[in-house]
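Questions regarding the structure given below will be posed in turn.
With one protein chain withheld, the remaining protein chains of the complex are depicted in position.
Chain lettering (A, B, C, D and E) follows the sequence in which the chains are written, and residue indices restart at 1 in each chain.
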Amino acid sequence: MSTVKILSDDQISIAAKNILDDIKNTRKTEYINNFWRVLANNPETLKRTWESMKQIMGEGAIDQKTKEMIYLAVSVAHNCPYCIHSHTVAAKNKGMSEDEYNELIAIIGMASETNRLATALGIPIDDCYLV
Amino acid sequence: MSTVKILSDDQISIAAKNILDDIKNTRKTEYINNFWRVLANNPETLKRTWESMKQIMGEGAIDQKTKEMIYLAVSVAHNCPYCIHSHTVAAKNKGMSEDEYNELIAIIGMASETNRLATALGIPIDDCYLV
Amino acid sequence: MSTVKILSDDQISIAAKNILDDIKNTRKTEYINNFWRVLANNPETLKRTWESMKQIMGEGAIDQKTKEMIYLAVSVAHNCPYCIHSHTVAAKNKGMSEDEYNELIAIIGMASETNRLATALGIPIDDCYLV
Amino acid sequence: MSTVKILSDDQISIAAKNILDDIKNTRKTEYINNFWRVLANNPETLKRTWESMKQIMGEGAIDQKTKEMIYLAVSVAHNCPYCIHSHTVAAKNKGMSEDEYNELIAIIGMASETNRLATALGIPIDDCYLV
Amino acid sequence: MSTVKILSDDQISIAAKNILDDIKNTRKTEYINNFWRVLANNPETLKRTWESMKQIMGEGAIDQKTKEMIYLAVSVAHNCPYCIHSHTVAAKNKGMSEDEYNELIAIIGMASETNRLATALGIPIDDCYLV
Partner (left out) sequence: MSTVKILSDDQISIAAKNILDDIKNTRKTEYINNFWRVLANNPETLKRTWESMKQIMGEGAIDQKTKEMIYLAVSVAHNCPYCIHSHTVAAKNKGMSEDEYNELIAIIGMASETNRLATALGIPIDDCYLV
């Protein structure tokens, strides 16, 4: 399905390989998933995307499990099957329980419903919600 | 902007009033925001929506602050200004800090970018992500 | 809010005026709403859009009230406040009752919820649904 | 593709089985499609979703064929292949003719085009459309 | 996956065949891709869609390579894998270089990120941007 080639290890440029090595080190795994392997066709975008990802998804005020759950929620709303599959696995790897997953799915569905209800009805924003 | 009337207190039917009273009791507030006040035109949808909301957004495996942050993330991706404003306030009321908000916004932006990259590139789902 | 000018009657080109006259005749009204008045900046797009609209939204196998309700449903999912307002009015003008409107809104909300549930869960299409 | 397991009949919990039985009875069919079979992993969401579906999609002011066509229109705009396939079949089963289907598709396409035109041009809502 | 039949050459009506012949002549190719072959089930929509396409995507103020790149960008944001694949090929056929493709993908990703940031933050439009 890919619109560009998925590079095998020996087709990857040195510039891209250095980024992929940093991904492996940061994630403590030898596995590079297709997303990064495809971006390796374009080392500049690979580098910028990975550096942003590393900064945003690392430790912070929000714990990493919750970050992955938020990422998954956005990916569902944007309808990206690749991202849904990879971040469902990532959230589980960070400790998301089955109960948490079930609640996450329910929240996404509920928000989708009320988002469209509010839009359909043209509901004006309450004054108390404005900064 | 509303496509239906925002009902004043004396225009609300008894059926709708009972639901609005349950909202007030559950949320421990006298304030009914425009979303529910507009839905009150349609008591059946008001009742079903509120009962789902109460079930899904109450206490559970995911804490209520995080639930509001996930709701907000979905609302941004669906582009619902009403929902964005109301759930930004709700998340803050449930304890979202400024650092958490900043990280949440960054995750939403990052996910949006990689969602479209993965879609543009038609990246196939890795076998290890399939159940 | 417009990114192009809303033309007053004396600023409209002859080519655009002919199309606007056909809109008035077809709709049996003197009122030209902002959508067409803005498109009048670009007579070629005005003409192509109106001719498609006239063909698609006229009498056919689906009655005109139902056509407007479908148009409204799509406009909600695409989040277009202009289209939501204008097609809510159009559907009412074609005879949509308050009960029908309430059911329409509920269907849009329900579909939005299950659309995202099915997407989140990556549900495979049943063989019996394939042509 | 599913991110959760599709349960075989003997893996379904009693709580879920009761809901699936109600689906079979209501729809007068022995066939349970994948959507409900996947939701059966999560009996609470299964129950809430089915009860809403039964209430909203049953007989009412809008006939069931038209309801399915509206559901399909929303599912296209939300880009849910599962929902598009299942509700295309459902609409046909409720009596949608080939001419009606062709018109439905044309309306969805037309609305999509004008939704984005109105958004691109920032067209202000006519005063006469405001409640 | 198709919800309607993909017609073989001998199943195509005369009305549809005439349009398909015009597509072949205009594009100087014998190949009819699945999009048009499926639309051939519905000659009226086939005709209207092709005539609009021919008018809009032909020579004009914007060169055809750039037109295909814009078409691809919209198709990514709308999440249409069919359109992404066909317009990636079309843009390459019109001369899009690998560097241009890489930049196009980066712009789509960047716009997606800032679109959601601006939406999340509810940023008011600067006065100087209003017409």
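By definition in this document, contacts are C-beta pairs under 8 Å (C-beta built on N, C-alpha and C of every residue); 3 or more make two chains touch, one makes a residue touch a chain.
All figures in this text were calculated on a predicted structure; none of them were measured in a lab.
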item	value
Chains shown that the absent chain touches, full complex	A, B, C, D, E
Residues belonging to chain E that touch the chain removed from view	1-4, 6, 31, 33-35, 38-39, 45, 49, 52-53, 56-57, 60-62, 66-67, 69-71, 73-78, 80-83, 85-86, 88-89, 97, 99-100, 102-104, 106-108, 110-126, 128-130
Chain not shown, touching residues in chain C	1, 3, 41-42, 44-45, 48-49, 74, 78-80
Where the missing chain touches chain D, by residue	72, 76-77, 79, 81, 84-85, 105, 108-110, 112-117, 119-122
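Keep this in mind: only the chains that are shown with their structure count from here on.
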item	value
Numbering shared by both copies at the chain E-chain D contact, with half separating same from different	different
Chain pair among D-E, B-E or A-B whose interface repeats that of A-E, sharing over half of the contact pairs by residue number	D-E
Identity of the chain that, by mean CA position, is farthest from chain B	E
Centre distance in Å when chain A and chain D are each reduced to the mean of their C-alpha atoms	27
Inter-chain centre distance, chain A versus chain C - centres from mean C-alpha coordinates, in Å	34
Multi-chain contact residues (two or more partners), chain C	1-4, 52, 76-77, 79, 81, 84-85, 88, 102, 105-106, 108-110, 112-117, 119-122, 125, 130
